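Structure first, then comments.
Right, subunit A next:
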Amino acid sequence: MSCEIKQKERVGTINPIFTCQPAGAQYVSIGVKDCIGIVHGGQGCVMFVRLLISQHLKESFEIASSSLHEDGAVFGALNRVEEAVDVLLMRYPHVKIIPIITTCSTEVIGDDVDGVVIKLNEGLLQEKYAGREVHLIPIHTPSFVGSMVSGYDVAVRDFIRYFAKKDKTSEKINLITGWVNPGDVTALKHLLSEMQIEANVLFEIESFDSPLMPDGNSVSYGNTTIDDLTQTGNALGTIALNRYEGGKAAAFLEKEFDIPAIIGPTPIGIRNTDTFLQNLTRMTGKPIPESLVRERGIAIDALTDLTHLFFADKKVAIYGNPDLVIGLAEFCLDLEMKPVLLLLGDDNLAYPNDPRIQALKEKVDYEMEIITNADFWELENRIKNEGLELDLILGHSKGRFIAIDNNIPMVRVGFPTYDRAGLYRHPVVGYAGAIWLAEEIANTLFTDMEHKHNKEWILNVW
Partner candidate 1 sequence: MEDLKERIALLEDYIMKKCLWQFHSRAWDRKTQNDNILMKATQLLCDEPVGLETPLDRCYWADALSLTEGFQSRFEWLAALSKEEIKELMEGLKERIDFVTITGSLNAELTDPRY
Partner candidate 2 sequence: MPYHEFECSKCIPERKKHAVVKGPGEDLTHALPLGYLNTIPGSISERGCAYCGAKHVIGTPMKDVIHLSHGPTGCTYDTWQTKRYISDNDNFQLKYTFASDVKEKHIVFGAEKVLKQNIIEAFKAFPDIKRMTIYQTCATALIGDDVDAIADEVMEEMPEVDIFVCNSPGFAGPSQSGGHHKINIAWIKKKVGTVEPKITSDYVINYVGEYNIQGDQEVMLDYFKRMGVQVLSTFTGNGSYDELKGMHRAHLNVLECARSAEYICNELKVKYGIPRLDIEGFGFEPLSSSLRKIGLFFGIEERAQAIIDEETARWKPELDWYKERLKGKKVCLWPGGSKLWHWAHVIHEEMGVEVVSVYTKFGHQGDMEKGIARCEEGALAVDDPNELEGLEAMMTLKPDVIFTGKRPGEVAKKIRVPYLNAHAYHNGPYKGYEGWVRFARDIYNAIYSPIHQLAHLDISKDEIPTGAGFQTAKMLSDVNLSEEVVSSSILRQYTGKYDSVSDLRQKTYPEFKQ
C-alpha cells in the first residue's frame, strides 16, 4: 500500500496529454497587451494553437507565423523573421511587443533568433520605426524539449526577464497565476481585494472572456501591460502559484532583484487556499479579513454536504498540467476521495522531487500511481486491460473518449475544455473554486447514477 512514481515505460505516445512548448509560449503571449507573437516555424505551429485556444475559450486571438517553407528549411529562414516583424509592425500600429517564439524546425536548422533581434534592433527598428516603442523578445521553445507547460514557464520568465526593472520600491506583490482560466483570475483578484493587497497579476487574462458588444469590437487580448511587466522588478515579493508555470520567473526575480519568492502551492481546495492566504499575510503583513473567514465557511459548509455521503472512497484518475493535477489530488484527498492514478504528460525530471509528490509518496495509505511522461494510453490501458476501476476522471477534453467509452463520469478541468460550455469562466482556485469543483464533481456523479440507475433513488432525501 503505497504511492509509486514512475516514468511511462513505452517510448512512444498514444494520445498525448500535452502539446509542445511553443503552444505554452503562445498562450503567454496573448495575455500581454499590444503584443502579437511571431512563431518562427511552420504555419501549423500557429494555426492549430490558435484553433486550440479558440476551441477552449470560444474567442479568437492574434498570433503570427514566419511561415517557414521549403527554401527556409534548407537555407535558413531568418529573413522571414525580419519580414514578419516588418509586416506585423506596418499593419498593426498598436503593437509594441513581439515575442519571437522558436519551434523544433527553426531550432534544428539553427536559426540565430537572438542574432536577428539584435540586427532588427539596430537596423529596421531604427531606420523604419524610429520613435516607435517596439520590443522584440526571443523565446526559445523547441518542441522536442519539455511540453506546453515548460513552454509557458519559459515564456513567462523571458517576458519578465526582458522588462523587469528595479528603480523604486513598491508595496505591490507579483502574483504569477500559471496557466489558468479567466475565472481563476477573477477569483484570485477577489481574494487579493478582500485582503486589500495590491498585486501585479500575471497574466491579466480576465478579458479572455470578452463580451460581444453592440459596437462590434473584434479582438480578444490579455491586459498585462509593459508597465506591469516592468514593475515586476520593484515588487515586494512574488508568489508563483504554480511551480511549473511561472516558477522560473519567480526564481529569476529573486536572483536578479532579491525579490522574495514563494512558489506554490496551487490554491486548489480549502487547505491550499488557506496556505495561499497565509503566504499573502506573511508577505504583506495584511490580515485575513472576516469576509474571507465567512467565504471559507460557505465553502466548508458546501463541501460538508457532499464529502462523506457521496465522495468517500471514490477512486479518481487525474491528468493534465502538473500543478493542477497535484492540487486536484490534494483536494480530492481532503474530500475523502482516493486519487489512484495521476498522469503528468511530460518528462520533467523535477517531478519526483516535488515536495508535494514526496508527501503523497510518504503518506498515502492506499495504492496510488503517479506516471510521468504519461500519455492517455497509461489511463486507458489500465482501464481496458488491467482492471483499473474508477469512479471519476478529472482532466481536460482530449481525454473525453476514455470517459465516454468506458462509462466513467468525468469532470472537465484544465486546458483545453472545449467539450463543455463556459468552463473557462469558472474558477478552480480559491474557496470559490473549491465550491465549484466539488459541486461539479457531485452533479456529475449524480447524473451518472441516474443514467446508470445506480442507487439514483438515494438523492430523493438528500
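On how the list was made: all candidates are chains of the complex that A comes from, given by their letters.
Observations, loosely collected:
Basically, a contact is a pair of C-beta atoms (placed from the backbone, for glycine too) under 8 Å apart; a residue touches a chain by one contact, two chains touch by 3 or more; residues count from 1.
The shown structure was predicted, so the numbers you read here are calculated from the model rather than taken from an experiment.
By the touch criterion defined above, subunit A in this complex contacts candidate 2 out of 1 or 2.
In the complex of the two chains, the subunit A residues touching candidate 2 come out as 10-16, 18-23, 36, 38, 41-45, 47-52, 54-55, 58-60, 62-73, 80-81, 83-88, 90-92, 103-105, 108-109, 142-145, 147-148, 210, 212, 214-220, 347, 377, 381, 397-398, 400-401, 405.
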